[in-house]
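Below is a slice of the complex: some chains, not all, each in place.
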Amino acid sequence: MEQLTIKTTKNIEFIDITEKIKRIVKQSGTSSGYCIVYVPHTTAAVTVNENADKDVQVDILRKLSELVPLKSDYQHLEGNSAAHIKSSVIGVSKTFLVENGNLILGRWQGIFFCEFDGARERKVLISVH
Amino acid sequence: MEQLTIKTTKNIEFIDITEKIKRIVKQSGTSSGYCIVYVPHTTAAVTVNENADKDVQVDILRKLSELVPLKSDYQHLEGNSAAHIKSSVIGVSKTFLVENGNLILGRWQGIFFCEFDGARERKVLISVH
(Lines give C-alpha, C1' and ligand atoms only; values in the text may rest on other atoms or scores of the structure.)
Protein backbone atom coordinates (compact mmCIF):
# COMPACT_ATOMS: atom_id res chain seq x y z
CA MET A 1 0.00 0.00 0.00
CA GLU A 2 1.35 3.40 -1.01
CA GLN A 3 0.43 6.74 0.53
CA LEU A 4 0.34 10.24 -0.92
CA THR A 5 0.41 13.33 1.24
CA ILE A 6 -1.41 16.30 -0.23
CA LYS A 7 -1.38 19.86 1.06
CA THR A 8 -4.54 21.57 -0.09
CA THR A 9 -4.54 25.36 -0.24
CA LYS A 10 -8.21 26.26 -0.57
CA ASN A 11 -11.47 25.42 1.19
CA ILE A 12 -12.78 23.66 -1.91
CA GLU A 13 -10.61 22.47 -4.78
CA PHE A 14 -9.60 19.61 -7.06
CA ILE A 15 -5.97 18.43 -6.98
CA ASP A 16 -4.84 16.47 -10.04
CA ILE A 17 -3.12 13.27 -8.79
CA THR A 18 -3.09 11.43 -12.13
CA GLU A 19 0.68 11.42 -12.66
CA LYS A 20 1.35 10.30 -9.09
CA ILE A 21 -1.05 7.37 -9.40
CA LYS A 22 0.44 6.41 -12.80
CA ARG A 23 3.92 6.37 -11.27
CA ILE A 24 2.81 4.19 -8.34
CA VAL A 25 1.24 1.71 -10.78
CA LYS A 26 4.45 1.61 -12.88
CA GLN A 27 6.64 1.11 -9.82
CA SER A 28 4.43 -1.69 -8.44
CA GLY A 29 5.55 -3.93 -11.30
CA THR A 30 1.97 -5.21 -11.71
CA SER A 31 1.42 -6.17 -15.34
CA SER A 32 -2.32 -6.82 -15.38
CA GLY A 33 -4.71 -6.11 -12.53
CA TYR A 34 -6.28 -3.14 -10.84
CA CYS A 35 -5.54 -0.16 -8.63
CA ILE A 36 -7.67 1.03 -5.71
CA VAL A 37 -7.47 4.72 -4.76
CA TYR A 38 -8.86 5.35 -1.27
CA VAL A 39 -9.34 8.65 0.60
CA PRO A 40 -9.37 8.11 4.40
CA HIS A 41 -11.30 11.32 5.13
CA THR A 42 -14.97 12.24 5.61
CA THR A 43 -14.89 15.73 4.08
CA ALA A 44 -12.94 14.88 0.92
CA ALA A 45 -13.34 12.47 -2.01
CA VAL A 46 -11.77 11.14 -5.21
CA THR A 47 -13.21 11.50 -8.71
CA VAL A 48 -12.36 11.04 -12.38
CA ASN A 49 -13.00 13.79 -14.91
CA GLU A 50 -11.46 15.93 -17.64
CA ASN A 51 -8.09 17.48 -16.82
CA ALA A 52 -7.49 19.32 -20.10
CA ASP A 53 -9.69 22.37 -19.44
CA LYS A 54 -9.56 23.67 -15.85
CA ASP A 55 -13.05 25.13 -16.29
CA VAL A 56 -14.55 21.64 -16.02
CA GLN A 57 -13.32 21.45 -12.42
CA VAL A 58 -14.64 24.95 -11.76
CA ASP A 59 -18.08 23.98 -13.07
CA ILE A 60 -18.26 20.73 -11.08
CA LEU A 61 -17.27 22.41 -7.81
CA ARG A 62 -19.58 25.36 -8.39
CA LYS A 63 -22.62 23.23 -9.18
CA LEU A 64 -21.93 20.97 -6.18
CA SER A 65 -21.76 24.03 -3.91
CA GLU A 66 -24.95 25.40 -5.42
CA LEU A 67 -26.76 22.11 -4.66
CA VAL A 68 -25.10 21.62 -1.27
CA PRO A 69 -24.35 25.13 0.03
CA LEU A 70 -21.86 25.79 2.82
CA LYS A 71 -24.58 27.39 4.94
CA SER A 72 -27.99 25.78 5.37
CA ASP A 73 -30.07 24.56 8.33
CA TYR A 74 -27.51 21.87 9.18
CA GLN A 75 -27.53 20.24 12.64
CA HIS A 76 -23.84 19.24 12.79
CA LEU A 77 -22.19 22.00 14.80
CA GLU A 78 -18.72 21.98 13.21
CA GLY A 79 -19.94 23.96 10.21
CA ASN A 80 -18.66 21.48 7.61
CA SER A 81 -21.82 19.47 6.86
CA ALA A 82 -21.71 20.50 3.20
CA ALA A 83 -18.27 18.87 2.94
CA HIS A 84 -19.53 15.63 4.51
CA ILE A 85 -22.48 15.51 2.11
CA LYS A 86 -20.30 16.13 -0.96
CA SER A 87 -17.92 13.39 0.21
CA SER A 88 -20.76 10.83 0.19
CA VAL A 89 -22.07 12.03 -3.17
CA ILE A 90 -18.67 11.82 -4.95
CA GLY A 91 -17.26 8.90 -2.93
CA VAL A 92 -13.94 8.08 -1.25
CA SER A 93 -13.00 4.93 -3.17
CA LYS A 94 -12.41 4.34 -6.89
CA THR A 95 -11.07 1.26 -8.67
CA PHE A 96 -9.00 1.49 -11.87
CA LEU A 97 -7.75 -1.11 -14.34
CA VAL A 98 -4.09 -1.90 -15.00
CA GLU A 99 -2.96 -3.43 -18.32
CA ASN A 100 0.58 -3.99 -19.65
CA GLY A 101 1.94 -2.33 -16.53
CA ASN A 102 0.00 0.89 -17.10
CA LEU A 103 -2.96 2.55 -15.42
CA ILE A 104 -5.86 2.56 -17.89
CA LEU A 105 -7.53 5.95 -18.31
CA GLY A 106 -9.68 7.36 -21.09
CA ARG A 107 -8.11 9.99 -23.35
CA TRP A 108 -9.55 12.93 -21.38
CA GLN A 109 -9.61 11.34 -17.93
CA GLY A 110 -7.61 12.54 -14.96
CA ILE A 111 -7.88 11.50 -11.29
CA PHE A 112 -8.63 14.25 -8.81
CA PHE A 113 -8.42 14.45 -5.05
CA CYS A 114 -11.46 16.52 -4.03
CA GLU A 115 -10.96 18.86 -1.09
CA PHE A 116 -14.29 19.99 0.35
CA ASP A 117 -13.15 21.36 3.75
CA GLY A 118 -9.61 22.73 3.43
CA ALA A 119 -7.02 23.96 3.51
CA ARG A 120 -5.46 20.93 5.23
CA GLU A 121 -2.90 18.18 4.91
CA ARG A 122 -4.59 15.09 3.47
CA LYS A 123 -3.71 11.47 2.69
CA VAL A 124 -4.57 9.27 -0.29
CA LEU A 125 -3.98 5.51 -0.08
CA ILE A 126 -3.19 3.48 -3.22
CA SER A 127 -3.05 -0.27 -3.57
CA VAL A 128 -2.11 -2.10 -6.79
CA HIS A 129 -2.85 -5.83 -7.29
CA MET B 1 -18.59 -14.26 0.30
CA GLU B 2 -20.25 -13.23 3.55
CA GLN B 3 -23.75 -11.88 3.96
CA LEU B 4 -25.24 -9.51 6.51
CA THR B 5 -28.97 -9.31 7.15
CA ILE B 6 -30.16 -5.89 8.27
CA LYS B 7 -33.60 -5.01 9.55
CA THR B 8 -34.19 -1.34 8.92
CA THR B 9 -36.82 0.41 11.04
CA LYS B 10 -37.43 3.68 9.21
CA ASN B 11 -38.24 4.81 5.67
CA ILE B 12 -34.89 6.59 5.39
CA GLU B 13 -31.92 5.93 7.67
CA PHE B 14 -28.24 5.10 7.94
CA ILE B 15 -27.24 1.87 9.71
CA ASP B 16 -23.65 1.73 10.94
CA ILE B 17 -22.13 -1.58 9.76
CA THR B 18 -18.48 -0.70 10.46
CA GLU B 19 -17.89 -3.21 13.26
CA LYS B 20 -19.54 -6.03 11.32
CA ILE B 21 -17.35 -5.40 8.28
CA LYS B 22 -14.23 -5.16 10.46
CA ARG B 23 -15.08 -8.53 12.03
CA ILE B 24 -15.60 -10.20 8.64
CA VAL B 25 -12.23 -8.88 7.45
CA LYS B 26 -10.50 -10.19 10.62
CA GLN B 27 -12.15 -13.61 10.30
CA SER B 28 -11.23 -13.91 6.62
CA GLY B 29 -7.59 -14.27 7.58
CA THR B 30 -6.59 -12.00 4.69
CA SER B 31 -3.40 -10.16 5.59
CA SER B 32 -3.12 -7.68 2.73
CA GLY B 33 -5.76 -7.08 0.07
CA TYR B 34 -9.14 -5.48 -0.23
CA CYS B 35 -12.76 -5.82 0.78
CA ILE B 36 -15.77 -5.24 -1.48
CA VAL B 37 -19.06 -4.24 0.18
CA TYR B 38 -22.02 -4.75 -2.16
CA VAL B 39 -25.71 -3.88 -1.64
CA PRO B 40 -27.97 -6.06 -3.87
CA HIS B 41 -30.88 -3.60 -3.79
CA THR B 42 -32.08 -0.73 -6.03
CA THR B 43 -33.51 1.53 -3.31
CA ALA B 44 -30.58 1.35 -0.87
CA ALA B 45 -26.84 2.09 -0.98
CA VAL B 46 -23.57 1.99 0.96
CA THR B 47 -21.48 5.01 1.94
CA VAL B 48 -18.54 6.07 4.10
CA ASN B 49 -18.79 9.04 6.42
CA GLU B 50 -18.33 10.26 9.99
CA ASN B 51 -19.83 8.07 12.69
CA ALA B 52 -18.81 10.14 15.72
CA ASP B 53 -21.58 12.77 15.56
CA LYS B 54 -25.00 11.40 14.55
CA ASP B 55 -25.93 14.84 13.19
CA VAL B 56 -23.71 14.25 10.16
CA GLN B 57 -26.01 11.40 9.09
CA VAL B 58 -29.05 13.59 9.76
CA ASP B 59 -27.64 16.37 7.56
CA ILE B 60 -26.71 14.02 4.69
CA LEU B 61 -30.14 12.36 4.63
CA ARG B 62 -31.98 15.67 4.96
CA LYS B 63 -30.08 17.36 2.13
CA LEU B 64 -30.51 14.30 -0.12
CA SER B 65 -34.28 14.37 0.53
CA GLU B 66 -34.38 18.09 -0.14
CA LEU B 67 -32.66 17.58 -3.52
CA VAL B 68 -34.57 14.40 -4.36
CA PRO B 69 -37.94 14.73 -2.60
CA LEU B 70 -40.22 11.75 -1.96
CA LYS B 71 -42.99 13.38 -4.00
CA SER B 72 -42.34 14.94 -7.39
CA ASP B 73 -43.65 14.41 -10.93
CA TYR B 74 -42.16 10.90 -11.09
CA GLN B 75 -43.42 8.40 -13.71
CA HIS B 76 -42.59 5.17 -11.84
CA LEU B 77 -45.89 4.16 -10.21
CA GLU B 78 -44.56 2.43 -7.10
CA GLY B 79 -43.95 5.75 -5.35
CA ASN B 80 -40.29 5.05 -4.53
CA SER B 81 -38.51 6.85 -7.38
CA ALA B 82 -36.69 9.10 -4.91
CA ALA B 83 -35.15 5.99 -3.33
CA HIS B 84 -34.00 4.67 -6.73
CA ILE B 85 -32.42 8.02 -7.59
CA LYS B 86 -30.60 8.28 -4.24
CA SER B 87 -29.31 4.72 -4.70
CA SER B 88 -27.63 5.67 -7.99
CA VAL B 89 -26.21 8.90 -6.55
CA ILE B 90 -24.64 7.23 -3.48
CA GLY B 91 -23.88 3.85 -5.10
CA VAL B 92 -24.27 0.18 -4.13
CA SER B 93 -20.62 -0.91 -4.25
CA LYS B 94 -17.57 0.31 -2.31
CA THR B 95 -14.06 -1.12 -2.16
CA PHE B 96 -11.88 -0.90 0.96
CA LEU B 97 -8.23 -1.68 1.63
CA VAL B 98 -7.01 -4.40 4.00
CA GLU B 99 -3.53 -4.20 5.60
CA ASN B 100 -2.01 -6.35 8.36
CA GLY B 101 -5.28 -8.22 8.62
CA ASN B 102 -7.30 -5.08 9.33
CA LEU B 103 -9.82 -3.04 7.39
CA ILE B 104 -8.28 0.38 6.66
CA LEU B 105 -10.50 3.32 7.58
CA GLY B 106 -9.69 6.95 8.29
CA ARG B 107 -9.91 8.12 11.88
CA TRP B 108 -13.46 9.46 11.52
CA GLN B 109 -14.74 7.04 8.90
CA GLY B 110 -17.55 4.57 9.42
CA ILE B 111 -19.38 2.42 6.84
CA PHE B 112 -23.12 2.92 6.57
CA PHE B 113 -25.88 0.91 4.95
CA CYS B 114 -28.23 3.54 3.49
CA GLU B 115 -31.93 2.69 3.62
CA PHE B 116 -33.93 4.91 1.25
CA ASP B 117 -37.20 2.92 1.06
CA GLY B 118 -37.76 1.09 4.37
CA ALA B 119 -38.57 -0.30 6.73
CA ARG B 120 -37.48 -3.68 5.29
CA GLU B 121 -35.16 -6.62 5.70
CA ARG B 122 -32.05 -6.01 3.60
CA LYS B 123 -28.86 -7.85 2.63
CA VAL B 124 -25.27 -6.66 2.36
CA LEU B 125 -22.68 -8.88 0.62
CA ILE B 126 -19.02 -8.74 1.62
CA SER B 127 -16.07 -10.32 -0.13
CA VAL B 128 -12.46 -10.15 1.12
CA HIS B 129 -9.49 -11.02 -1.14
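Each chain gets a letter, A and B, in the order it is written, and its residues are counted from 1.
Rule of thumb we're sticking to: contacts are C-beta pairs under 8 Å (C-beta built on N, C-alpha and C of every residue); 3 or more make two chains touch, one makes a residue touch a chain.
The structure displayed is predicted, hence computed values, not measured ones.
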Number of identical chains in the entire complex, 2 depicted:
3
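One rule holds in what follows: only the chains that are shown with their structure count from here on.
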Matching the CA atoms of subunit A with those of subunit B requires turning by an angle in degrees, to the nearest 5, of 120
Roughly how far is subunit A from subunit B, going centre to centre by Cα mean, in whole Å?
20
Would you pull the subunit B residues touching subunit A in the complex into a rising list?
32-34, 47-50, 53, 55-56, 58-60, 63-64, 67, 89-91, 94-97, 99, 104-109
Residues of subunit A that touch subunit B when the two form their complex
1, 36, 38-42, 67-68, 72, 74-78, 81, 84-85, 87-89, 91-93, 95, 123, 125, 127, 129
